[in-house]
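Missing here: one protein chain of the complex. Every other protein chain is in place.
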């Protein structure tokens, strides 16, 4: 009889449940991970609300830290008992898209090898990691050993938040000496701020309203924080830059208002780097876009995944380049995860990220 | 008494006139060019219609081929009588923007050195070249000698059409083996098609309706031309690419409809390279944008200028990499330029570009 | 009893033999290909001469065109009987190096995932394809279906020669309007010339001595060919470029003399793109290197592999962007391959490439 485990599943819109499921088997190229720490993402909340459809009874969660329990027979170079993480995005490595560097759009099952968001599998197309165990597919491409000396919580942001936030600065091609604006300082915006700082921006302007987040923004690297409930962020950015505008603006919320403010904050030739998950059509105002003649760029990034990305991210933490532990504001055991969802979904008690330990 | 010359000036919306003006003086860093051939651009039509405001009595035109008549006293390395062109965009070379490579957004007069469209001066902020003589500002940065053996008409497209069209392929970063769609095959779209071919695209799909332009598209490098009056271009592109979508789509018309079709034609991770001059806000449909998670890029380009750009473009013509002479479908003397405007504005008689000779 | 096949094996320096070997089994992630056409590479000659060590009895050859005979049980998305090629470089797709885009330096077996030349396996670390059958490792990452309508000989250059030659132009970042010099017009140099042409170089100067290769160079895109037995190539290049030097020089021979001439041909800020396999230390003369202050770049490329690369290369042939069939100057059956080696190693009879058909 199969061993059982606890798993948080999506039942139907606005209904989740902690259920018993069999501990899964591993295929030849997979690995089974015993989850030691995981977390809840804004995307999970979208799923719970029914805004992003997944199958009923799917286990949620895409940010696993754990220990290798079992390796598929084609998986080598790892050992059982080893501490690892896997990215929220699990590329095959072998699709046309992945071989071309578009790991997040991996579509191995398709003839042409590309699928929108295809690299995102945990808690989307396969069972996720808000459970005692999770199967990591294409394990050779996705298992990333945790460097000695790093705790679970220190690497907990790597699978999604940190990878996505940094991508905002990377895809925006932030250069030494750039001025950068980051709209919204939730967990991803904070990581974008940290990423802009790490790439050498010489002035970083964050836009946020919540007091705890404003403070955190300063800690991770913002030089100025504009409280948008108080002042118009575009006007303030223009003042701070002497009317020039910023080289790169990063959208980390997913709204028309912030997207548009990002565009209006740019210097001619600047780049809008978009991380937000939008839920409406977007409008590009003619004037903000200089009728298409401003040499502007709008670039979007889905969380980069795969073990090489995870290795690089963990190396920045091992190298003490940034400290994301303060982002973990609350801690729950897996048995109380429904309570954690409630707190996180309603953004109560200054919550940033919650650590869940099975 | 100052020598006189003929010049085509903007009087008021829907009214232009060929008038007598004094032949201008040259400042220390300028050059006076005797225009031997020029042409009319779609942008000129916008100006005439009053859709883009310029001062009354400004001489129009931004595509000069001519002969150096007089050099300012700080201009060296050229000689009077030398055949030259200058780009539609005349950067100073010395502004912050220009030194950073953003020549089209040159704002030398501003403290921070950037101005939207600031590099575009001819027929916009200073007198243009639909005249017997034109002053080229910052001549050291802008006078590009015409290689021996090339005729005026062979280089006539370099100042604007060719530079802009190629920029569509360049900013889109077309790679060897890419599939590219180019929406609209007017002069700029045709040059974008030629540019995609020159950068090694292995399949180029043009979208156009006018018979002459469809034929021309095939000549300059399109493998397939979709007549959008007959078939839905996005559907056809998906068929031609096996459902994959194109790597790069180039917008060369300036409408919501083509902008949107460009986005819908892209593979995940693809780039929309926009050349069009828009006259309305643009909408990005949520589904076409994969909610912001498709690793898409939208890049815009204003005509690159400066003498190095002109040198490179003329070298492709000297090297017989493309032949744009067929684009010149009609020829007028400057004294008949109002007639040429009428023909060009109304797109009569299969007109592509007109050559104007003072 | 295992089925037998013919295979050309390395025995010891200067000794090869066509031997009987068992048709190999396929592992779970492999595919067995029945080879229909293959060829001999200059690298094979190095191996035969003992200049590059491989194990005795290893089957040589790394350029397979064939038909899928059998698929490993984890390999999906293909069918037996399908026509395919695989690159000379077979990345795993799942190593740290491969996930970072360095497919040729794939080191899946190592803890840090990088190994010099690690992606080159056929005829190096595993049996190659100068045989009736060959096993393609990591088949999902490496099997590339041949587009309908292309013959074996039309795609025979893709696995190595074309991929390497194009990489010379790509790594050199050849731009529209560049001037490019290509030193040596053997098969790889010819493909570099074709690649420079495909990326939009407006003047291509090839350097070669052999009459047939000079002719071929002109056919694939060279504007000028300098016979170095007649004239000093650096002097000639300086004449042709008005003393400026080339933007990119491509080394396709592997000698100090050509490496140095490449460097001396560059403009300040130019790029030396090196493809040659060297067999001695190289010297960078102080003057040619402007004491390290010339903003020069020296970049090297090992043949890019993997199915996405093969797909792109075949698409350029399907799109009629270049025609490499004339490179196949001789044809042999596998049973006569030793004779083909003799012809090719001694460069007799104007041989460029030989097609071998089992």
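Letters are used for the chains, namely A, B and C, taken in the order the chains are written, and counting of residues starts over at 1 for each.
FYI, contacts are C-beta pairs under 8 Å (C-beta built on N, C-alpha and C of every residue); 3 or more make two chains touch, one makes a residue touch a chain.
For clarity, every value in this text was computed on a predicted model and none was experimentally measured.
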Contact set of the excluded chain (shown chains only): A, B, C
Selected from A:177, A:243 or A:350 as touching the chain missing from the view: A:177
Contacting the left-out chain in the complete assembly, out of C:299, C:318 or C:345: C:299
Of A:62, A:199 or A:353, the one touching the omitted chain in the full complex: A:199
Residue among B:113, B:200 or B:221 touching the omitted chain: B:113
Residues in chain C touching the chain absent from view: 97, 100, 102, 104-105, 110-112, 114-118, 241-245, 254, 267-269, 274-286, 289-302
Interface with the undisplayed chain - residues on chain B: 28-29, 73-74, 76-77, 91-101, 103, 108-109, 111, 113, 138, 140-141, 306-309, 311
Residues in chain A touching the chain absent from view: 166, 169-170, 175-179, 195, 198-200, 202-203, 223, 311-313, 315-316, 318-319, 321
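Rule of thumb we're sticking to: only the chains that are shown with their structure count from here on.
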Interface residue identity across copies chain B, chain C - same or different by half: same
Centre distance in Å when chain B and chain C are each reduced to the mean of their C-alpha atoms: 39
Contacts with two or more other chains, residues of chain B listed in rising order: none
